[in-house]
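Omission of a single protein chain aside, the complex is shown with its protein chains in their original locations.
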Amino acid sequence: MSAPLNYLTSHGARADMILPLTRGVLIISIIVILIVCGLLAAAIFRRRPVEAPGADPRGLLFRPRGGLTFVYVGVGISTLVLVATTIRTMKTLADVVSPPREAKLTIEVTGHQWWWEARYFSEKPAEIFTTANEIHIPAGEPVRFKLIGGDVIHSFWVPALAGKTDTIPGQTNITWLQAERPGVYRGQCTEYCGKQHANMAFFVVADEPARFEEWRQKQIAPAAPSADVAQGLSAFQTRCGACHTVRGTPAGGKVGPDLTHVMSRGTIAAGTLPNTPGHLTGWIANPQGVKPGNHMPQIDMSGADLNAIRTFLQTLG
Amino acid sequence: MSDVALHRSDEIRAPALPVGSIGNQASGYFGVWWVIITEASLFIYLIFGYAYCAMQFPGKWPPSGPPELTLALPDTLILILSSVAVALGEHAIKQGKRARLTLGLVVGFVLGIVFVAIQLKEWASRGTTLASNLYYSFYFTTTGFHMAHVVVGILILGALTIWSALGKFDSVRNSPVSIGALYWHFVDAVWIVLFTTYYIVPRLK
Partner (left out) sequence: MARHTQLTQTTAIVTANAELAERLHKVWETEPGIKGFLGTVDHKEIGIRYIVTSFIFLLIGGVEALILRVQLAQPDLHVLSPEQYNQLFTMHGVSMIFLYAMPVLTGFSNYLWPLLLGARDTALPRVNALSYWLYLFSGLFIYASFSMGHAPNDGWFNYVPYANRQYNPGPNIDFYSLGMIFLGISTTVSSANFVVTAMRTRAAGMSINRIPILVWGTLTSSVANLLVIPAVSLAFFLLYLDRNYGTKFFQPQSGGQPLLWQHLFWIFAHPWVYAIVLPAMGMVSDGLPIFCRRPLVGYTLVALSTMATMAIGFGVWTHHMFATGMSDLALSFFSGVSIIIAVPSAVAVFAWIATIWTGRPVFTAAFHFFAGMIALFVIGGVSGFMTGSVPVDWQLTDTYFVVAHLHYVLIGINVFPVVGAIYMWFPKVTGKFLDERLGKLNFWLMFVGFNLAFFPMHISGLLGMPRRIYTYPHDVGWSAWNLITSIGAFLFAIGVLLLFHNIAVSLRRGKHAGANPWDGGTLEWAIPSPPPPYNFVVLPTVAGRHPLWEDRLDDAPGRSRLDTGLALDKGRQMLGTSVVDAEPAVILQMPFDSYAPFTLAVGTTIIFVGMLYRSWPGMAAGAIITGIALLLWLWPGRLREGSPEAANEPPFAEPDHV
């Protein structure tokens, strides 16, 4: 898609409901602009009756009449259009606030400066897991989202699927998404939240239900690092464990994204960089260069350590 | 159409118009009404904020129960009396009785100071500050804003007392008294609303 964040096309039930209204008000707006500017141009350039000879062309109009009809007709038609739009708006609003059927899956999303935490609920406590920045959902069914404010106000927006809802500290907002077919849909934070607001994207990946279940089972499983990455694991625990969690290892920090299955994601740093070995290395070595001001500190480490950590991370599929 | 449109210059008689701040004609009198309107809005927004947070608070509100009336109730009566004194003084000067005006202003001034003193004592007796919790943030900020208005009012009454003693006012020229009295009554009215909101309403549940 050339403009992944556009909302003049829709790929989800909720966005589908809004799109006709969006297009409708857009068309009305364009028509209004054309008509009113046309009237303005006509008013300015229309031919006026020729003046009597000797009359001053800039003279004051003697007893000018008329004009109020313009106002009544113009305002009258405008009011009808506005009222009709209001009624249509109420109807769309009523349709859009709740999903067509009960959502089976609930995901709790927390906005952080400058990444997205996603926690998948389950009736079985052992199947609750946390991931970050790439949110998979089963295609073709509604998914309920609980939006939690982590630090400051952020806004959760996947234009292809739905309008935006804020994450506000101190309250929980509820929204729902439903992707019509499998695909990757870009989202972005749309409430100014500080230095790296520009680089706080995320991706909603809609999978066929079977593939989604496969993904979910993989995410539930803890990491099982083999012996040949022991050095990398140890370096990771020392350098990164205070902020990052990798389930199945002692690293349990909660400040930054959960990295248990980081290699299953297409991007890193909240959608900022593609998830390739080169970018991963570059990110770890120079987070302040990539996202100046973000909370991941610039850590001085040897090339050996850097490579070891990266090698370890590459096992976390 | 206005009767005032004078058509011909040979109609030379203009009405004799009063000059300056006679009665309630002073521009300042009109001005102070708008000051009152804007300041009243301020207190409305403070109450709005208080109510908004109270409705969403996850717990008992007020957290320590309604504030005690022991000092606040007599203090409210003192402020009301202060307004009465000032109103009597204003009424007196409209009849040219300067001494009574000065007396009314002095009584209002003193009672205003007493109000502030008692309220400061009440604040201290709680052992809490505006940083203690959300409720006290609102309580102290709101009553604090009000107290600031009382202090300004006391200074106004003080100035009016001095000016009255210096013979600046008579039965016709006394608009500063009306203006200052209006402000003082406003401050009193605001207190009654705040007192009701903070002290009475929590007890109504």
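Per-chain numbering from 1; labels A and B assigned in written order.
Simple rule for what comes next: a contact is a pair of C-beta atoms (placed from the backbone, for glycine too) under 8 Å apart; a residue touches a chain by one contact, two chains touch by 3 or more.
Keep in mind the model is a prediction, meaning the values are calculated, not measured.
Within the full complex, the chain left out of the display is in contact with A, B. Shown as candidates are A:Pro99, A:Gly194 or A:Gly282; the residue that touches the absent chain is A:Gly194.
Touching the missing chain, out of B:Val84, B:Val116, B:Ala159 or B:Val193, is residue B:Ala159.
Contacts to the hidden chain, counted on chain B, fall at residues 1-7, 9, 11-12, 14-22, 25-28, 30-31, 34-35, 37-39, 41-42, 45-46, 48-49, 52-53, 56-59, 130-131, 133-134, 137-138, 141, 155, 159, 163, 167-173, 175-176. Remark: the residues of chain A touching the chain excluded from display are 2-8, 15, 17-18, 21-22, 25-26, 28-29, 32-33, 36-37, 39-40, 42-44, 46, 48, 57-71, 73-75, 78-79, 82-83, 85-86, 88-90, 92-94, 96-97, 113, 147, 149, 151-153, 155, 157, 159, 162-166, 168-171, 173-174, 186, 188-198, 292-293.
Definition applied: only the chains that are shown with their structure count from here on.
Centroids of chain A and chain B (each the mean of its C-alpha atoms) stand 51 Å apart.
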